[in-house]
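Removed: one protein chain of the complex. Kept in place: all other protein chains.
Per-chain residue numbering starts at 1, and chain names A, B and C are given in the order in which the chains are listed.
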Amino acid sequence: MSIKVLFFASLRDEMGRGEDDVDLANAKSVADVWKAVADGKEMPSNLLMAVNQDYVNAEAPVQDNDEVAFFPPVTGG
Amino acid sequence: MSIKVLFFASLRDEMGRGEDDVDLANAKSVADVWKAVADGKEMPSNLLMAVNQDYVNAEAPVQDNDEVAFFPPVTGG
Amino acid sequence: MPKVVLFDGAFEPYAELTVFESELMQQHGTGQYGATTSFVGTMRDFNEGDDVSAMFLEHYAGMTEKALEKICDQAMADYPILDCLILHRVGEIKPNDSIVLVAAWSAHRGAAFDASRMLIEKLKTDAPFWKKETLNDGARWVEKNTDG
Partner (left out) sequence: MPKVVLFDGAFEPYAELTVFESELMQQHGTGQYGATTSFVGTMRDFNEGDDVSAMFLEHYAGMTEKALEKICDQAMADYPILDCLILHRVGEIKPNDSIVLVAAWSAHRGAAFDASRMLIEKLKTDAPFWKKETLNDGARWVEKNTDG
């Protein structure tokens, strides 16, 4: 299963990359995707997540070709 | 005691005049001024009053050369 | 410094806001406010179910300006705002003309929203203006403002 992973803002700095294309055999949820890409880092309690540009929570399912984004609290406006 | 009396908007239409210069010997309050100029008309319960361009109530005292204004609820904005 | 202006003819609310902001910047320097909230009241062509083709805005010259200045002073005292502005039309006006602009500048949005809301609510109850609407079959004084 091919997933495009995006990190934004301070999380991108921490992860050392803004984008990652991963091939995950057993990922069922967004939390599984996080585990596969976060190098052992715990999910921050204020982490925001989106699948295909819609907000979701960590239990949301993922499918082949999904775009999964992780980012810190937003600070626009 | 010389008082300049002003009426605005619908009250001016009712009173048939916008301005009246009156000489009142015994007027002590705004209510006395009203009595002297209102041709027997009762003070409307929603009437607004000002002495020298500051809001007052009917008991407010008046002095020689005061400008006393009577008008209906305001509808600006 | 708060500014109050009565216009006896059409005014462009957003052009006036732009001018006031450049005055603000000259007075306070750049970067001093983060939040501006403005309210513009525009003449509609309907009211209480009737078509309204024109309107006359009467005011009490002298007291009206004084009342608006007092409202600004109260906003400056009650909210942490940098400045505020009230513009109001008087005389003969047509549908789609701007009637009023109120605006407040602050470091944060809460104060800017609360202050400009207060400015317009207080203007509606305190400032001596009266609207007379021209209808198809005559004219009528507006008896009271709608609730905010």
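The rule is simple: a residue touches a chain if its C-beta (ideal position, glycine included) is under 8 Å from a C-beta of that chain, and two chains touch if they have at least 3 such contacts.
Note that the structure is predicted; figures quoted are calculated from it, not measured.
Engineer: The chain left out touches which of the shown chains?
Structural biologist: A, C
Engineer: Of the residues C:33, C:60, C:79 or C:130, I need the one that contacts the missing chain.
Structural biologist: Only one of C:33, C:60, C:79 or C:130 touches the chain omitted from view, namely C:33.
Engineer: At which residues does subunit A meet the chain that is not included here?
Structural biologist: Residues 6, 8-10, 13, 48, 50, 53-55, 69, 71-77 of subunit A touch the chain that is not shown.
Engineer: Provide the residue numbers of subunit C that touch the chain removed from this figure.
Structural biologist: Per the touch rule, subunit C residues meeting the hidden chain are 12, 14-15, 17-18, 25, 30-46, 95-96, 107-110, 112-113, 116-117, 120, 146-148.
Here, only the chains that are shown with their structure count from here on.
Engineer: Taking each chain's centre as the mean of its CA atoms, how far is subunit A from subunit C in angstrom?
Structural biologist: Here subunit A and subunit C have centroids separated by 48 Å.
Engineer: Using CA atom averages as chain centres, what separation in Å is found between subunit A and subunit B?
Structural biologist: 72
Engineer: Could you pull out the residues of subunit B that touch at least 2 other chains?
Structural biologist: none
Engineer: By residue number and range, which residues of subunit C touch two or more other chains?
Structural biologist: none
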